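Excluded from the complex is one protein chain; the other protein chains are retained at their positions.
Right, subunit A next:
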Amino acid sequence: MSAPQITPTDSEVGAPEDSGPPQGPRAQRPRRDRDGSHARNYSPGFFVKLALMAVIDALGVYVVWSAWSAESYGILAAMLAMLVAANWVYFSKRALPLKYILPGLLFLLAYQIFVVAYTGYIAFTNYGTGHNTTKDQAVEALLVQNERRVEGSESAPLTVLVDGDELAFAIVTPDGDVEVGTAEQPLTVVDGAEVVGGRAAEVPGYDVLERGQVLERQEEVTNLRVPVSDDPEDGSIRTPDAMTGYVYTSTLEWDAASDTMTDTTTGTVYTPNDDGQFEAEDGSTLAVGWRVAVGFDNFVTAFSDGRYAQPFVKILAWTFVFAIGSVATTFLLGLFLAITFNDVRMRGRKIYRVLMILPYAIPGFLAALLWSGLLNTRFGFINEVIFGGAEIPWLTDPVLAKLSVLFVNLWLGFPYMFLICTGALQSLPSDVMEAAKIDGAGRWRTWRSVTLPLLLISTAPLLISSFAFNFNNFTLIYMLTGGGPRFADASVPLGHTDILISMVYQISGVDGSAPKNFGLASALSIVIFVIVGTISALAFRSTRKFEEIN
């Protein structure tokens, strides 16, 4: 969904957005309301628009077609809707504002609004390791995973074939027919194959894999599973030796009518339960489940399950401490420095300023990584040089790690506060200051009753944004401490400096270090959304931001 949205924002004559600089003022053209028939008025801009829309439509149709063949009907519908909308907007005369808004709007819908809504949906499911797919896919996976070679089952002489890079098996049936299949394609009878010594020696469309090559790709060959038919219950052909194919059938039997799975070796009957798994009467479950809606279970888990609730409460508290502490420390230091340097008589202020804002001018991830090395317990610069070789566990002791995180964020953030406080101080109205002076207020009194309140009013919205930013300052935490040191008692990989967003990251398991639990992680994301949203809304309501919408 990329190209189709980068649509031109032009209209009848405009230069489309991605066509570079505008072509300058064109010959005066009567407005449509005077001319009446705009449709006959084809300017060069119109043809540029036509060409761009043609490209976009072509790409869109390609996506629609791909979605059709991949059977992704959701994507197909969304893409169709976007295409229709784009064409209507750019060829209709009534959608003038949308011509400008649409490109950004489509991206916003797809990659922000949809994903936030989707997060909300996942939060109410058990999506995650063991619950990755739909029920049908889970049934199929179970059947395949439990395939065993049944004693005395059919066997057939087998030849390993290759088509390009893809391996295939050819077997000779008792009737003398040759059947060929691949991992994707079930066995089908092939005409025109040559059988030598009861074994397929040549198959049209395939090359026979030589003995040497078979040995090279031994693992691939022994892992290859060629389904007997479209029905997974018929089993598959596999070969342990590349010479003989055996029929493997599943020890599980799926009964669609009664919605049960039966283990044919033990006779245990498994029925689906509410958690999206097949469960036997004794409570044992089969390994592969499917995703189901679980209501508020994830939220209940976050707040009351022993494994998560305790770390969650600690992490929630620390997130607030971290966010508020970061804003407070950076603001106070920035304000102090701003006051210090806000004196016209002082020389060299420019140099001080440039040197001081350096931490702010380098990317945050570099700073966090750099400090993680500086604060290293055994080899870091701070311990080795400044503390003379002391082994202070800056990042591995629970309390010190928290202080270090705040300290590094102070280093990173004070220049920002310094800049905005300087700006705010310099834009204070001088008449108010004079009035205070005339009224006989001393320096301290003026500062406390006039300067500070005025300063807070103008910086408050920025302090709120800064709070919201630090509340989700994943990069700093992840790169500096990785959330560590770990909680000693927790079974989940969480630690003392983890904030909510890094907790979400750890629990989601997207980096592969832990089992995936998208459901719980999304539920926690929703909790963060609610917290940040509430605080920002309350805060912005008290500022006058809404009034600017007129």
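Everything below uses one rule, namely that contacts are C-beta pairs under 8 Å (C-beta built on N, C-alpha and C of every residue); 3 or more make two chains touch, one makes a residue touch a chain; residues count from 1.
Heads up, the rule we're going with is that contacts and distances are computed from a predicted model.
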| item | value |
| --- | --- |
| Omitted chain (choose from "Peptidoglycan glycosyltransferase", "Sugar ABC transporter permease", "Extracellular solute-binding protein" or "Cell division protein FtsW, lipid II flippase") - UniProt protein name | "Sugar ABC transporter permease" |
| Which of A:V55, A:I113, A:L215 or A:M243 contacts the chain that the document leaves out | A:I113 |
| Selected from A:V196, A:A256 or A:A361 as touching the chain missing from the view | A:A361 |
